[in-house]
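Just dropping this structure here.
All protein chains of the complex are present and in place, except for one that has been dropped.
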Amino acid sequence: METNTAKRVEIIIEAPMEERLTSALERAGVKGFTVLPVLGGTGRSGRWSREGQVSRAGGMVAVICIIREERLHDLLEAAFKVVKNHIGVVSVTDCQVLRAERF
Amino acid sequence: METNTAKRVEIIIEAPMEERLTSALERAGVKGFTVLPVLGGTGRSGRWSREGQVSRAGGMVAVICIIREERLHDLLEAAFKVVKNHIGVVSVTDCQVLRAERF
Amino acid sequence: METNTAKRVEIIIEAPMEERLTSALERAGVKGFTVLPVLGGTGRSGRWSREGQVSRAGGMVAVICIIREERLHDLLEAAFKVVKNHIGVVSVTDCQVLRAERF
Amino acid sequence: MLETILGLAADNLLSPIILFFVLGLAAAMLRSDLSVPEAIAKGLSIYLLFAIGYKGGVAVSDHGIDATLLMTLTAGIVLSFVLPLIAFALLGVMTRLNRTDAAAVAGHYGSISIVTFVAATSILKSQGILSEGYMVAVAAAMEAPAILSALWLASRGGGNVADSSEREGLLREILLNGSIVLLVGSFLIGLVTGKEGLAEIESFIVAPFKGVLCLFLLDMGLVAGRGLRNSRGTLTAGLISFGIVMPVLSSLLGLAAGLLVGLSTGGVMLLMTLSASASYIAVPAAMRVALPQANPSVYLTMSLGVTFPFNLTLGIPLYLSLASFFGN
Amino acid sequence: MLETILGLAADNLLSPIILFFVLGLAAAMLRSDLSVPEAIAKGLSIYLLFAIGYKGGVAVSDHGIDATLLMTLTAGIVLSFVLPLIAFALLGVMTRLNRTDAAAVAGHYGSISIVTFVAATSILKSQGILSEGYMVAVAAAMEAPAILSALWLASRGGGNVADSSEREGLLREILLNGSIVLLVGSFLIGLVTGKEGLAEIESFIVAPFKGVLCLFLLDMGLVAGRGLRNSRGTLTAGLISFGIVMPVLSSLLGLAAGLLVGLSTGGVMLLMTLSASASYIAVPAAMRVALPQANPSVYLTMSLGVTFPFNLTLGIPLYLSLASFFGN
Partner (left out) sequence: MLETILGLAADNLLSPIILFFVLGLAAAMLRSDLSVPEAIAKGLSIYLLFAIGYKGGVAVSDHGIDATLLMTLTAGIVLSFVLPLIAFALLGVMTRLNRTDAAAVAGHYGSISIVTFVAATSILKSQGILSEGYMVAVAAAMEAPAILSALWLASRGGGNVADSSEREGLLREILLNGSIVLLVGSFLIGLVTGKEGLAEIESFIVAPFKGVLCLFLLDMGLVAGRGLRNSRGTLTAGLISFGIVMPVLSSLLGLAAGLLVGLSTGGVMLLMTLSASASYIAVPAAMRVALPQANPSVYLTMSLGVTFPFNLTLGIPLYLSLASFFGN
């Protein structure tokens, strides 16, 4: 199996900011990402859980984005602008991908 | 804590293909994997979201599989056969695991 | 974008143990983590799925924790104590984070 | 007759069902964050299948099995097999879709949409027109055959249809599709337990039915609107025309079949509606597996964004008028 | 009058609605793992908005549009704009919140809580007191203005309000907020389809309404209790006092406005309740986007953990007594 190196970026961010984050990523030329639901968590702003919640306010989502190394900088710039005043975590991992032509 | 190196494979694939993918993995000797739900995403085939959907057609799942390095090749072969005509993303990351005897 | 190295720990554990695991992490000084839902999986104890389940017994969650390298040992000790008699998977990946002061 | 059609259509357009669909459509188009959780949408659809199937079974157990049952089933299956061929030919003329996309779209138009069917029965009810209870079983029977036609159409052109390892199990999957199993299962349970069984669960499946349908249509409007918004550019004039011409054409074949078989006016109208409706649950899922190269945003937008609203608003009153005119 | 208030309050405290809220609160405080899935909670809230909006629309279509409608809408919007200013001043006196937190909290108290409104209508109904059907529309109109006041308050102090790229789209988001769209949309559909439409879906939205409300309040109790448990230390005596004083103050402004406009006793009481209630769905979400520095556990705990239970148990009977006393 031929694999190529790429970066896996994981951004955990408040649910009401999802739309703004993904729009910013798209504007920065990011072609693909995937959004995972989050059940709850803990951080400096305390513990939270989605159980029984109606408002999107008290929740987060995880956005995963696999991207070529050379485009990482733009992505992080775009993400940082959205995330900077907000809670949330941005992490980047090295990875290998199949079908690299897609990224 | 004693840890051992292993590979973390993440396959994001169309929900209707989940059964086929996991069967293929099992046939390839993969002993364990975990399936995470996916809320939505964007790719070359456009944006999608699970909100309000009844059909499984317009959705994806993420299959995570931690595996010893020496068995990675078989896993990727098996996964690639299922994924090849389909949309979806396969990425592999190096990781360390506790209780390596389990993998 | 300035990034710093850190560790991404992913613990997949039985849902009824979630509370115990997160309490143990907090006691070990872990300041932040995120809990993701899990749909199903396969392991030595067989296949399972959350579909239609009422009891939390037959389910798992994934706890993701980004942490500075120097605190990894404590985290793993704490996690191992909870996980040891239980099913579940602990993996650690190297990563880069934005806003390292948060971890 | 035009007057009747227009009168019916006007009545229909101002029914809560339609208006909630429009509300959903408008909310999604305006990018409101109104949304129905996936689990609730699935729960609503389980309720509808359960209720419609069960009531159909009770109706049959009550009125006895009609001599025309078998003939109607056969007619439905033949229609489901044949309509995709017509749709495929029409798509070749009216649009520039490639063979795979055209085959996938054609498959949707041979199969059926159960909510369209439910909306039709609810109009029949409000007009006091009876219909054969087993039409629910006909609906179930018409879900799958069209998929086989679509695959055949795609493969004929050497289309890159699912290889054998993927096709393996596909037939089982199609026939044991959740919505078919629930619909047929509830139908059989209704048949066995009859009026007595119905009395026990009536206040769950009869009285609140229409309200639940409103919520479900709100959700369908939201999903359709989101689909339309995300698929700007996909919908050409040719595709939109097809999405309106095809159901009318199908309904005429349904009309002919219904009259031939000797269904009641209500039954003819339901067979017309089934023929005219396009699948958006079973067929899309099958296409993802079996025709992965086909573009899902084309077939989903056509089915849910064009043909479903057309049938809901204008189609159903039209089919009812035609059935009343030609029926006995 | 005190007697009436106490009598009403006692009756109210023993209603299933309140008791289920208390059950949820107690369960969460005791760290029971009882929980309502997020999708179900959202489903219940969709049901409530759908039912309350629709019934409001039917009521208006039935009784005709009152001359006071426009005036009441205007009064509601003015209240929603003004109440945050009062709340902000009061917070400056009673608490040590920083400007951003105070602005965020103030915004919640200008906006409304639809469940508090629903609980109030359900008491009116059980007391046989009529009210203007369009109060639902007033509720919707009062959701958003307070958010703008809050942002203005925060920015006046040079507060680090969302930069333009974030603010962009915020107004649209607020006005097209899911709960507003569903409430207003259902209201309009009720208005159009009237009594006839209601008859079709009555057994879904009228008969089971109160039972669904009980379940929803169970869930609200669970969420409130979890919030209180996790926010030990957040709630100072000053904040708690504010959470009780502010709604009473707001209700008096609502009373004045209602009398001025000439609402019926029921209508006055509902306007008081709307003024007194604090948002916990629309405003928190807007604050996360526009005032990210504000501490969510402060405003959520205040709104859901202090003011909501106060209104539910003591506030509503108080407002009803006052409205009856001063009303005509």
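So that you can tell them apart, the chains are marked A, B, C, D and E in the order they are listed, and the count of residues begins at 1 in each.
What we mean here is this: a contact is a pair of C-beta atoms (placed from the backbone, for glycine too) under 8 Å apart; a residue touches a chain by one contact, two chains touch by 3 or more.
Not measured: the values here are computed from a predicted model.
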item: Partner chains on view for the chain not depicted; value: C, D, E
item: Residues of subunit D in contact with the chain not shown; value: 37-40, 42-43, 46-47, 50, 54, 172-173, 176-179, 181-182, 185-186, 189, 192-193, 197, 200-201, 203-205, 207-208
item: Touching residues (missing chain, whole complex) on subunit E; value: 14-16, 19-20, 23, 26-27, 30-40, 43, 126, 203, 207-212, 214-215, 218
item: Touch list for subunit C against the chain that is not drawn; value: 14, 16-17, 20, 45-58, 81-82, 85-87
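The rule is simple: only the chains that are shown with their structure count from here on.
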item: Chains touching both subunit B and subunit C, listed by label; value: A
item: Touch-network distance, subunit A to subunit D, counted in steps; value: 2
item: From subunit C, the most remote chain by mean C-alpha position; value: D
item: Equivalent-chain rotation between subunit B and subunit A, CA atoms, steps of 5 degrees; value: 120
item: Most distant chain from subunit E, judged by the mean position of its C-alpha atoms; value: B
item: CA centroid of subunit A to CA centroid of subunit C, Å; value: 18
item: Distance from the mean Cα position of subunit D to that of subunit C, given in whole angstrom; value: 45
item: Whole-Å separation of chain centres (CA-atom averages), subunit B against subunit D; value: 34
item: Two or more partner chains touched - positions in subunit B; value: 36-37, 93-94
item: Per-residue overlap in subunit D, given as positions that touch at least 2 other chains; value: 33, 35-38
item: Pairwise chain contacts under the document criterion; value: A-B, A-C, A-E, B-C, B-D, D-E
